[in-house]
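Dumping the structure here so I can ask a few things about it.
The complex is shown incomplete by one protein chain, all other protein chains being positioned as in the whole.
Per-chain numbering from 1; labels A and B assigned in written order.
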Amino acid sequence: MSEIALSVRGLCKSFGSLVVASDITLNVPAGARYALIGPNGAGKTTLINLITGMLRPNAGRIVLDGADITGLAPEQRARRGLVRTFQINALFPHLTALESVTLAVCERTRAVRTFWRKLSAYKHEIDEAYDILAALSLTAVCYRPTRELAYGQQRLLEIALAMAARPKVLLLDEPAAGVPREDSAELFKAIAGLSREITVLFIEHDMELVFRFASRVIVLVGGRVLVDGTPHEIASDPRVRSVYLGRAMGKVAHG
Amino acid sequence: MTSDSTQLTEGLLHRQSRTSEAHDYLQAQSRWRWPEIVFWLATLLPFVVVPSYLVLAAQIAITALFALSLDLILGFCGIVSLGHAAFFGIGAYAAGLLSKGGFGEPLAGLAIAGLAAGVFGYATSFIIARFRHLALIMLTLGIALLLQEIANSASWLTGGSDGLQGVHTWPIFGRFRFDLYGYTAYTYSLALLFVVFLFARRLIHSPFGLALRGIRENAVRMPAIGASTRGHIRTVYTIAAAIAGIAGALLTQTTETVSLEVLSFQRSADVLVMLILGGTGRLYGGLIGAAVYMIARDQFSGLNPQYWYFWIGLILIAVVMLLPNGILGGLSLLVRRREKP
Partner (left out) sequence: MPAVFGVLFDGLAYGMLLFLLSVGLSVTLGMMNFVNLAHCSFAMLGGYVTVTLMNALGWPFLATLPVAFVAAAAASVVLERVFFRRFYRASDLEQCLLTIGVVFVSIAAAAYIYGTDQQPLQLPPYLRGSFVFAGLNFAAYRLFLIAVALVITIALIAGIETTRFGAKVRAAVNNQRMARGLGINVDMLFAITFALGSGLAGLGGALAVAMVGLDPSFAFTYLIYVLIVVSVGGLGSIAGSFAAAMVLGVSDMAGKYYVPAIGSVLIYLVMIVLLMWRPLGLFGRR
């Protein structure tokens, strides 16, 4: 019944003799919440880089909403609604939060093409940016440069930038990475609040997030899909357990 | 009115007042500040205070325009160019050749020079936009050096090391002749600097200007928000090339000579030093840096050129070690320290 929003078929990538992705295939239905887990070095971020176009695959196809995007440049994929966030904050240090999000909105509406009108004349773009920041409770600090924001707020800004691009498929790369327990509530609220019209694939080590939000979990090990299933199936799968070196399926420390 | 709709209206009004706060904030970014007004009024001082230095003042205005064009790509977009003189030189020779060919109308000459430099800038921007780091720096250098060699060899066109002869600029608007005292030259150069400055200022405060800063701040993030980074770079590089070309043409028209040095690495390096001295990314940095550098050079012109470079070298080391954001950076740091309680 649901169409497939994002489909990856037989994706392969190697650097010389180092194979980082081997025949990866997955289909994410529209509106679904899928989680991608795996030990460090399994190739999760590499997969995101391949899907978003920052890396060219050696083989395989990527299909977004039925259209083959394998040959498109990263910015073209983003404009079609395939948007990502970064595990390590990729923000604009000296731009204020408001300016950053306004920039993202202006890129989407192509307002950036004009260099003869003032930014302040673009009321709609500014309003939209402000609303996005409000939805993530960042308006109190939106006039401060990004580098002055607390780490948790910066993680939220990462998501704000992604939202400004009006994503259809959102790839979140460890959204909770490095965020201390006390501040993660806001983040969880933001992810919970994502519209069901957006399809979400997120990488996470935090099992609480995975259990709370994901309807399906894909386990990536050594560049291949080991197994995929519901969170409970994965939690009790002996293969997954052994891959995590017999650790209990609790919160795995990342670093 | 039911309480629901009152709440809704209140909510809307509240949100409207919050977003209008955002509008006001962004509006305030582009407002003219009083130091700017003081600066531009100060540029009129030479007419009154040091009329014997108007020729130098014209040279400063022209160099400031050149530095401004470099600031657009270096300060606002992060592109390190060691060969920006290429466009200056193309503009200079275009205006010179035009005038030598019999058409010495100054404003038209400027437009054509700007166009020539802009076209060359557009062509090379396809190369420039694709590379970063050392490869980018070397490509900008290589293109300029190549151009200089070609200009040197094509002495039938450029006059070679003797320079172009027979450049004569017609009076501006048919009325204002270029005089020996530099009165017309300075008025002309200053007016042009101001007009182009207004254009650059508007560009910086436009959505495009914001995108440029985005590229400078985090080039990797830009494609992820759907930005066509290469397209932006090509646009700003073309504009900067055109402005540099206009500056070169101004030099030709006011001095009525063109020599190979307009394309030299020396000129590219000098303008880079001036911009760093004044402070990048602030538009006024290039103007101030140019003024300081050229006034100092004029004052020490009796010195052997080697000694001049000795002091410039020391100053450069000092600026990088102590004042990495240049004069304006240091000033703004002072202002911020005084504002903090």
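One rule holds in what follows: a contact is a pair of C-beta atoms (placed from the backbone, for glycine too) under 8 Å apart; a residue touches a chain by one contact, two chains touch by 3 or more.
Since the structure is predicted, the reported quantities are computational estimates derived from the model, not experimental observations.
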Note to self: Checking the contacts here: which visible chains does the omitted one touch?
What the structure shows: B
Checklist line | Touching the absent chain when the full complex is considered, from B:108, B:150, B:220 or B:335 | finding: B:150
Next item on the list: Could you tell me which of B:22, B:312 or B:327 touches the chain that is not displayed?
Entry: B:312
Check: Residue-wise, where is chain B in contact with the chain that is not depicted?
Finding: 74, 80, 127, 130-131, 133-135, 137-139, 141-143, 145-146, 149-150, 152-153, 265, 269, 272-273, 276, 304, 306-307, 309-310, 312-317, 319-321, 324
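Everything below uses one rule, namely that only the chains that are shown with their structure count from here on.
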Checklist line | Separation of chain A from chain B, taking each centre as the mean of its C-alpha atoms, in whole Å | finding: 40
Checklist line | Residue ranges of chain A touching chain B (in the complex, touch as defined) | finding: 52-54, 73-75, 78-79, 83-84, 86, 90-95, 98-100, 102-104, 106-108, 111-120, 122-123, 125-127, 129-131, 134, 139, 142-143, 161-162, 164-165
Margin query: Quick check on the complex: what are the chain B residues that touch chain A?
Written below: 15, 18-19, 22-23, 25-27, 29-30, 202-203, 205-211, 213-214, 217-218, 220-229, 232, 235, 239
